[in-house]
Structure formats: C-alpha cells, structure tokens
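For this view, one protein chain was removed and the others were kept in their places.
Residue numbering begins at 1 within each chain, and the chains themselves are lettered A and B in the order written.
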Amino acid sequence: MSKPFFTVYCLVIYAFLLAPILVVVGASFNAGAFLTFPPQGLSFRWYGVFFNNEVFMRAIRTSLWIAAVTTVISGIIGTMAAIFYVQHSGKLKETVRIAMLAPLLLPEVLTAISLLFFVYSIGVGTQTMVGMIVGHVLITLPFVFINVSASMESYDPAWSMAAQSLGAGRFTRFRRIMLPLIKPGVIGGCLFAFIISFDIFTISFMLKNVGTSTLPIQLFDYLRTNFTPEAAAVSTCSIVLTLVVVVVSEKVLGLRIHRF
Amino acid sequence: MTEVSIEQLTKDYGQGPAVDGISVRIAEGEFISLLGPSGCGKTTTLKMIAGFEDATRGAIRFDGRDVVHVPVEKRDIGMVFQNYALFPHMTVERNLAFGLEMRKIPKTEIRDRIAKVLDMVQLTGYAERYPRQLSGGQQQRVALARALVIEPKILLLDEPLANLDAKLREEMRVFIRDLQRRVGITTVYVTHDQAEAMTMSDRVVVMFGGRIAQIGAPSDIYERPANLEVAEFVGQVNIVRGKVVNSIVSTPLGDVPVVGHYADGADITLALRPEAVELLPVTAGVAGVPAKVLSSYYSGSLVDYRLELANGTIVNVQTFPRTRFRDGETVLVHAPADRFWPLGSVA
Partner (left out) sequence: MSAVAGKRLGPLLLIAPAAILLTAFLVLPYLNIVLMSFRMPGQGTPYGPGLTLANYGKFFSDIFYIQQVVNTLWIGFVTTFACLVLGYPVAWQLARGTSSLRALGYGLVLSPLLVGIVIRSYGWTILLGNNGLINRTLMGWGLIDGPLPLMYNALGIIIALVHVFLPFMILPIMSAIQGIDPSLEAAARSLGASKLTAFRRITLPLSLPGIQAGCILVFVLSLSAYVTPSLIGGLRVKTMAVTVVDALIDTFQWPFGSAMALVLSVTGAIFVVLFGRLTVMKWKA
C-alpha cells in the first residue's frame, strides 16, 4: 500500500467513527419540527424545548447523582484493589487482575439480568437505587483499577519503605507519599468511571427505579416514539458535558487516561 | 550512640533458612559491612534489623532492648536505599523535613537541622531542587542526609553505591566513611563489592548461604581468611595443596613450615595471594622455581601474570610494572614461606 493511500484510508475510518456523532450535533441545530435534510435553517429552538422539559432535566440530575455516588464508591474500592494488585505477584496477582476486569469482559446485558434477579431474590427489588448503583460500580470498577494500577506500576515500593524508616505510620505513608504519587491515576480512573457511569444503558434500563430514569434511558424511551431534534439537543449537551470533563482533565490537570 | 547485638537471628521463608542463626555484636559507632554474593542473606539480615522483615527466630537488641516486635517506624533507624528512594514529589528540603515532621520537631528547629545537614553533605543551596533535578551523586548525598538528619540510633545502607559509575563510587566511599566517622553513628553497610567493604569498614561480616563465614577486620579477612570460600570471594588467590610431613608442607612453590595442630600425613590447603609472589629474571645463583609466562595483563599501576610451573601448576602473580616479562619467557618465582595461609585440612 502506498503511503498517501494508507493515510486516506485511515482518515476515512476516522470519519466513519465521527460521522454519527457529528450528525447528532448538526441535527440539534435544526429549526424544523422533524429531522429533515437539508435542515430548515439553524436555530437553538430545540435547546430551549429541552431546557424546559422537566423530564429530561430530572433525568440529567438523576444521572449526575448516580454517577457521583458510583465514582466515589468505585474510586475507593478500585484504588484499594489496585494497590493490593501491584504489591503481589504470581498466581494471586493474575487472579486479582482477571476478577477485577471480569465486569468489563462479561456481557453487560447478562450482568444486568443477573443483578435484576438478584436484587429481587434478596428482597431489595428496584424500589431503591441500590441495585442500580451496585451495577454501575461493577461496570466502572475495571476502569478505576486499570488507571490506578497503571500509575502504581511506576510507584517504587522503596518510597513507602523509606517513609516508614523515617517514622511514618501506615496512614501517613498512604496520605503523604503514595496518594500524591498515584494521584494522576486515581483522578483519571475516577473521571473515566464518572463518564462511563453517566453513559451506562443496559444496567440502568433493567434495574431502574419506577419513576426515576437516567438520561440514556429517557433518551432511549423518547427515541422509540419521537423524531424531533430535541433528542439531538439532549445528546449534544451530554457530549459537550463529557468533552468538558475530558478536556479539563487532560489539558488543565495534565492527566493521561489509560483505557487499556 | 547505640550498640547493636544480633543473636541467633534466623529467617525462614519456608524453603530452608535464608538467614541461619547468625550472631554479631556491633559496637557503638562501629562501621560494619555485611559482605557476600547475592542470595547469601545479607540484605535479608539488613531488612530484619530495619524491621521490614520479621525474624523467624532470634533477637535484635539496640542497647540491650529487643526490638524484634517494634515496627519499622518506631525503631528509630536511618536507612539509605539502593536506588535512594527520594520522594519524587517533594523538594530536597521537604524530603529532609519528612522524618523530622514525623517526630513532631518544631518548625524552627527543622529549618536549622536541615541547614546543618545540607552543609554536612555539601549541598547547601540545593534545598529547593526536586530529586530529578539532581545528579546521581547528589541524590545519594540527599538520601544520606535524609537518613542522618533524624539522628537515628543506627544507620543502615543497602548497596547504596551500586547505581553510581566507577569514579563516583570511589569518591562516595571516602565521603560516606568520613561522614560516618564525624557523626560517630553505628552503621551497617550491605554490599557484594569486597573492595567497598574493605576500604570502608571497621569490621567485615562475610556471609555465605545464610551463615556467617567470618567476622573480622578487613586485614584479617584478606590475609587470614577462615576458609576457601572466603579466600576466593575476597580478592584473587592461588590455592596450593600438599601433605604435612614433620610440620612442613611440600608444595610446587617450595616447602612451607606450618604451625598448629596438623597431624603428619594430613592433606592441607594453602592460600597464596598473587601480590605476595615475587618474579625474578633467570640469573645464576638466584633461588626460585622456574616458570613460563603464559599471558600478562597490564592495568597501569599493576601487571597480572599467568604462569605455568614445570609440573603444569598454574600460578597467578601480581607485580608492579617496573620489570616487564614477555609472554613465553621463563622467570623465577619466589613465594616467601610466611605468605602462605593454611585453610584447614582437605576433607
């Protein structure tokens, strides 16, 4: 393959990857009542409709709330597991890795089904948010784990030993030495957990509480029956929100997010 | 100043002891080295003294008080790690302050002590630097300062010079030794480099397979090694074997009188250091065993020769390069009888 052809090929794939996202953003500025092409003029009309739609606004608040709770729980549990993981070796280490990545490798729909049955069989049901949050924690845990253990790889255990030899107890060693040094990984993992949680669909769909929907569920329900560009406006706001989080973390905090 | 006493110290990970019942008494202010090949248990011993490893059996006493159950952070030790382990997110000053903060020393005193210790390691003016902005030697000195500024009971060093280049390593040997003398702190130094152990220590503990092979001053270890293993580990050595007859051993390099309790007919192994042997040109009337030069290695201040005696015995000799002999030349070998050291009977 010649070089220019190769470059063009890659550009086509990138365009393919971006196309549906750009189309959604473009459609949100459609002034018409339906998703028609070419658009009937540009306007922010559907953003106005969206911002005054209490159903969507409530869904956004629910999503943000769940994502926040999920991030805190996932961040703590995942960070602890990652610290354990890098301090061990051999078979135990490999077992921990596979177990921690399992929620990512198992089909989300199966995990959702299993959790649905489970919350009913233990008598909790979907009246509370417990099942939904547990599901979100399961799905986001691998991302915290991957990011924190990646930053732990460059953490020299001798730093902890040096601090201990200078008189620092367990908690001080963690707070003054380890945490500041693995902070990029912890923050990166938490941001990723937040974004993923905000976008989780299947788990939320199966475990949703009657009357409270997250944004992806609300959007999905809406799309089954409606074709107005309001959905595009909602989607665009969701994309922009994520983009802000990523740009802030990468440019302002100078973080590198590890996904694999 | 603290006296450290180690009694019957043992560490067993479950596959036989890594450290097997060693006992040493380290005097106040003494500089002692643990010397041995990798896997001999020297680092494990150091980690047990520091508290990073639990002793399976035995006692470690600081001034008579058993510290085996005292956690690392309460043991009041100063430790220098192989890769220095400077906290990368803290400046030199914050690194030095860390141990003092743990001890709840007032801020003004912290400042004074840091200034003093920086002066001591000749790094005044580097307080605001981060570790990555320092050279290897400078990092090494910060690590030393960080361990010393807390005025610990003992100073532990784990192969601290292993990551430095040859020239810097020699400078740091002298630097650490002088600093230790000035501070007068009891010091345990782990190394696999015999030259390092010899030049720096008051006494050297040679370890093999988790046991102590010999404890003694550097000159004892070198000139009077306890056994073959020690003799071969500490510098180069020629091994000569022979039978005792009337308290005299006949060797290819001449007869050696041995004092001590050797029965007639016993096989004995003798150690002879290469620099103890003299080489002379073949001249009439000069005593010596003739030998052929197989090869020679010139290293500036010294020349190493590999020689072969008439009976095929190989002898290594180290001399000053004042007289050079050519490969293939025949020379006379003279080994003074008092430079042979008996290593005990051959089993």
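Here is the rule we use: a residue touches a chain if its C-beta (ideal position, glycine included) is under 8 Å from a C-beta of that chain, and two chains touch if they have at least 3 such contacts.
Just so we're clear, the structure is a prediction, and the values are computed from it rather than from any experiment.
Here the missing chain is touched by one residue of A:Val134, A:Ala150, A:Ala163 or A:Val186, and it is A:Val134. Only one of A:Val49, A:Leu64, A:Ile77 or A:Met129 touches the absent chain when the whole complex is considered: A:Ile77.
In the complete assembly, the contact with the undisplayed chain comes from A:Met206, out of A:Ile66, A:Ala163, A:Ile177 or A:Met206.
Touching residues on chain A toward the chain that is not drawn are 1, 6-7, 9-11, 13-14, 16-24, 27, 35-38, 76-78, 80-81, 83-84, 87-88, 96, 99-100, 102-103, 105-111, 113-118, 120-121, 134-135, 137-138, 141, 170, 195, 198-199, 201-202, 205-206, 215-216, 219-220, 223, 231-232, 235, 238-239, 242-243, 246, 259-260.
As a convention for this text, only the chains that are shown with their structure count from here on.
Chain B has its Cα centroid 56 Å from the Cα centroid of chain A.
On the chain B side of its complex with chain A, the touching residues are 50, 52, 71-74, 76-79, 81-83, 85-89, 98-99, 102-103, 146-147, 150, 156. On the chain A side of its complex with chain B, the touching residues are 156, 158-159, 161-169, 172, 176-177, 180-181.
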